[in-house]
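A single protein chain has been omitted; all remaining protein chains appear in their positions.
As written, the chains take the letters A, B, C, D and E, and residue 1 is the first residue of each chain.
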Amino acid sequence: MRVLLVNPNISDSVSDLIRAEAQRSASPGTEIEVLTAPFGVAYIETRFEALLGAHAAAQVAAEHHARFDAVVVAAFGDPGLAGLREVLPVPVTGMTEAALASAHLLGHRISIIAISQRIQAWYREVVESYGFGSRLASIRALDRPISAIGGVQQEHAQALKALAERAVVEDGAEVIVLAGAPLAGLARSLHGQLPVPVVDGVSSAVRHAETLAALKPGRARSGSFAPPPAKPHRGLHPAIARLLDHPR
Amino acid sequence: MRVLLVNPNISDSVSDLIRAEAQRSASPGTEIEVLTAPFGVAYIETRFEALLGAHAAAQVAAEHHARFDAVVVAAFGDPGLAGLREVLPVPVTGMTEAALASAHLLGHRISIIAISQRIQAWYREVVESYGFGSRLASIRALDRPISAIGGVQQEHAQALKALAERAVVEDGAEVIVLAGAPLAGLARSLHGQLPVPVVDGVSSAVRHAETLAALKPGRARSGSFAPPPAKPHRGLHPAIARLLDHPR
Amino acid sequence: MRVLLVNPNISDSVSDLIRAEAQRSASPGTEIEVLTAPFGVAYIETRFEALLGAHAAAQVAAEHHARFDAVVVAAFGDPGLAGLREVLPVPVTGMTEAALASAHLLGHRISIIAISQRIQAWYREVVESYGFGSRLASIRALDRPISAIGGVQQEHAQALKALAERAVVEDGAEVIVLAGAPLAGLARSLHGQLPVPVVDGVSSAVRHAETLAALKPGRARSGSFAPPPAKPHRGLHPAIARLLDHPR
Amino acid sequence: MRVLLVNPNISDSVSDLIRAEAQRSASPGTEIEVLTAPFGVAYIETRFEALLGAHAAAQVAAEHHARFDAVVVAAFGDPGLAGLREVLPVPVTGMTEAALASAHLLGHRISIIAISQRIQAWYREVVESYGFGSRLASIRALDRPISAIGGVQQEHAQALKALAERAVVEDGAEVIVLAGAPLAGLARSLHGQLPVPVVDGVSSAVRHAETLAALKPGRARSGSFAPPPAKPHRGLHPAIARLLDHPR
Amino acid sequence: MRVLLVNPNISDSVSDLIRAEAQRSASPGTEIEVLTAPFGVAYIETRFEALLGAHAAAQVAAEHHARFDAVVVAAFGDPGLAGLREVLPVPVTGMTEAALASAHLLGHRISIIAISQRIQAWYREVVESYGFGSRLASIRALDRPISAIGGVQQEHAQALKALAERAVVEDGAEVIVLAGAPLAGLARSLHGQLPVPVVDGVSSAVRHAETLAALKPGRARSGSFAPPPAKPHRGLHPAIARLLDHPR
Partner (left out) sequence: MRVLLVNPNISDSVSDLIRAEAQRSASPGTEIEVLTAPFGVAYIETRFEALLGAHAAAQVAAEHHARFDAVVVAAFGDPGLAGLREVLPVPVTGMTEAALASAHLLGHRISIIAISQRIQAWYREVVESYGFGSRLASIRALDRPISAIGGVQQEHAQALKALAERAVVEDGAEVIVLAGAPLAGLARSLHGQLPVPVVDGVSSAVRHAETLAALKPGRARSGSFAPPPAKPHRGLHPAIARLLDHPR
């Protein structure tokens, strides 16, 4: 099985983190490939940046999906995920959706630990758009400058762990989700150090992608996840145009 | 006062409808300009198409906003609206949000009449993302092929009126929203023919944009509608890059 | 255009504040008239007082509406608004509903700043009755005695500004609504002093009333905002009886 | 124990139905008195009429409560109930709230059978304002003219029973509430004829009023059900003025 | 009238508290009997313990219900209540459901005071399963070891009162529910000492059971509270098997 992870941000250092955790968590025999967005920002924190990242993720997935059994949108917040689910012929998972799917199986109330104050509003809107708001205990976030996005988890490891502990004690979190591709792998290094289960987005997204590819639930030919109806378009990247003109 | 309406679709015929209704409904002294997306599809019905339209709307608004007192995202579903509200220095309204704001002042339960079956799921998600789901009586939509998007309201006038009547009788609608820029102006021509108030997105969006520009409630310098934090980016349209580098 | 604002309280000093802000914010050519309730209390803080104010507002509106193109219920909490919308032949707006409609177009999470602790529960119930509870970040209120209701905004300006700042920092408010007719005009004097947009109820209600009167969405002849069915009544004020006997 | 039931409508024939069912369902030793509103309409179907009925109920309760251990607002929709709970020194129940409290103990999903189409929207808003919307399976209502309000249950007995049966079969109702004082006693005559439990508002309101009077849970001296703060007022009925000036 | 209260825990000391409060609060002529679970734990705090208590309560009720007009599940959290409502021929109430039904008639926002930190999550899930979450202001709980479950209310009376006071001041509670059979009778001894009404689960459950038995709303022969369909079973307690084989 081959799984493509698309980093909707331009940060190669984060793509490295994603690749490392994806490889550690994939089942035996799964091949992992990580591609980085050709345009966009270093890391998405806002709705406007997500809008850019969604298009970038769509373009990368459109160009490269044909060689893969499943695709992962490898940024928390899942920019472009629902749209890609309409057009790609293979299962698509995203880090937020997958992490929450795992977390739902481990406890009732879930807290998300994030890398910046600003990112919280967007994360909350994404969680609520999935209908999962009632399970969200809190979102807590670092409130300090990030010197290099690929080094956040080393630089701020103690602060991140402290945020998780406060989420447990003060917010009643029964599961912790470490949010954001820059934190990929941190759950693994914190193993046993927190009093509740800890979930990582990359490993969850890879595992759930494998499961969907293995169980073969079938494609949508009807409803809002069927391919978009054919219609005139203009000025689109050829790979995107191809998805619209020749739907799966 | 000058108001820019951005059509996130590539359809010039729909831009004409938008312009006509915007001019009819604007206050005396308001100048209207309508611009059409340089890339995208003929009319957005799905999440994937909305993702493309959001980027196109952002690009047009980024390039042209400086000459205007307010900007309107002139497609129902409001692609790009929340993101643009973060980065533009002037008020931004969208057709769905504005039509619902008007409708909320006219009755409790609201039905949306739409131009295609497929478009309903996306509309519903947008309405729910605004927290307005409890006021939504129903979405009803045409189920016939659209021969030319700019001619929908002429071609299907009776069917659209019949859908509105069913929404009143069967769904308990107390207000009707005629959804989609291709229906701009239809509320005006149906005046007096339906037993409940009828709201149009373009006129609502223009009027609310004027009101916000006139009342000058102030810009967000804090919270999730403040400009995004500065950070590295790559490959973006110069006008978008300028918005990120030199926030209002 | 002529707009009638009805103060459901007996406080002439507050009617003066309402009149001043309504005139400042109305469009050119709009004539404003403010009338004060003939019975009731100095300012409504509770459900029981709102019940009295609703009847008083209904009576004033019933007597005087014929000369106006739109009516505004000029107390936050909107006593009598939904009922008047059933019986009056012109659009009716209320301060809470209108302020929230404006605020919804400026940010996602909204905080209300109020003049007394006691008033908060009633405000919350009104906001929730409109289905807008999910957008409400918080209600914060003064906790000090009010010496003269018409002088609250002068006497407590700093405390009110501080409450708004706490709502932004602690509650995540992205828009502030300054609630209550006694605060009419305060948003204007605080302009630029708060890090998020600030909305005033009187100006919002006047502007939205103008918009509804201009767009002419049509009257409800069906559904729960149509005039009440004819039936026997007894002991009602003649103007109210007339509304029931001769519906628009 | 003495219980006062206030009919917020002017219909003496309905007061007779209320009195008969209240006496049948009261505990041994409870004395029942029913008073009719001095002003208002024959039966409340709309928000505007409810606004009038609320004031009328308040005036009757203000004048007469001193001789009673508990007060019942004897119209479905509970006009004035929450306000009276602030000002009266004894427990107050209402037909809707009490019927739902009983129904909640008998099944999960509840349907309300009402006497007119128009009345449904108001009932629904009341149920939702109590936070009980998620238990509401449906509201179904007669769609025929009412010749005499006191004779509805005789005239339309079969139609009302048929509505209840449809609510069970089509809406999944597990409990039926027969709504409206004009239906007082109908649950008793339908006993055993419906496949789910049937609840009557008058008997529930009387019984719950007795329970609250017996258990003596204490009065609110704090929070939003404490008496309103003292303040100037003008033009109020002397009994209402007395409640405001000399709170319990 | 004869009412059976089933203590789903093995604690005879708590059964004594239940009996005492039930007798104090029952109407004249009502006979009270309290039975203790033959298996289970000393007091239920978790979902796993509730699962055991539900079966124990079911067994006791199955064996003994025939002599009674109504049955009460006498543990907060109501283990087994909904299931017993399907199979027993008489009304069944539970302490949580009944306390909330009473509390709903006394104020809008309700706080629950509980005997242990751990118990809060289970209580919250039960309240939300009833659809009553929007009325819940908070759950506050003792955070100290319980030396003897039957002596909690004496040992921790001041701490429990302080929790209730904090719920009023900090959480906006308008009604206090003292939760858990070990607190039976505490509301009575706190009478007049708290600024809002206080509700006790045992007295509420007994009174509401009496009311349902008196009003005779009828049994469910349809819907999800009708007796379970007949089917093979194995290894069940004879009294439970009898309920399944010979439904009411």
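As a convention for this text, a residue touches a chain if its C-beta (ideal position, glycine included) is under 8 Å from a C-beta of that chain, and two chains touch if they have at least 3 such contacts.
Model, not experiment: these values are computed from the prediction.
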| item | value |
| --- | --- |
| Residue, one of E:Ile10, E:Ala74, E:Ala98 or E:Leu178, that touches the chain absent here | E:Ile10 |
| Contact partner of the left-out chain, one of E:Gly94, E:Gly180 or E:Gly223 | E:Gly223 |
| From A:Ala74, A:Ala141 or A:Ala173, residue that would touch the chain that is not displayed | A:Ala173 |
| Given E:Leu17, E:Ala50, E:Ala101 or E:Leu212, the one touching the chain that is not displayed | E:Ala50 |
| Residues of chain B in contact with the chain not shown | 121, 125 |
| Interface with the undisplayed chain - residues on chain E | 10, 38-43, 45-52, 54-55, 58, 80, 82-84, 86-87, 116, 118, 120-122, 125, 128-129, 223-224, 228-229, 231-236, 240, 244 |
| Positions on chain A where the hidden chain makes contact | 25, 27, 82, 85, 91, 93, 97-98, 101-102, 104-109, 130-132, 134-135, 168-169, 172-175, 187, 191-192, 194-200, 203-204, 207-208, 211-212, 214-226 |
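The rule we apply is simple: only the chains that are shown with their structure count from here on.
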| item | value |
| --- | --- |
| Graph distance between chain B and chain C, where chains that touch are linked | 1 |
| Chain whose Cα centroid lies nearest the overall Cα centroid | C |
| Rotation angle (°) superposing Cα atoms of chain A on chain E, nearest 5 | 120 |
| Mean-CA-position distance for chain E and chain C (Å) | 44 |
| Overlap residues in chain C, where contacts from two or more other chains coincide | 82, 108-109, 121, 125, 172, 223-224 |
| Chain-level touch network, classified as line, ring, star, complete or other | other |
| In contact (per the touch rule at the top): chain pairs | A-B, A-C, A-E, B-C, B-D, C-D, C-E, D-E |
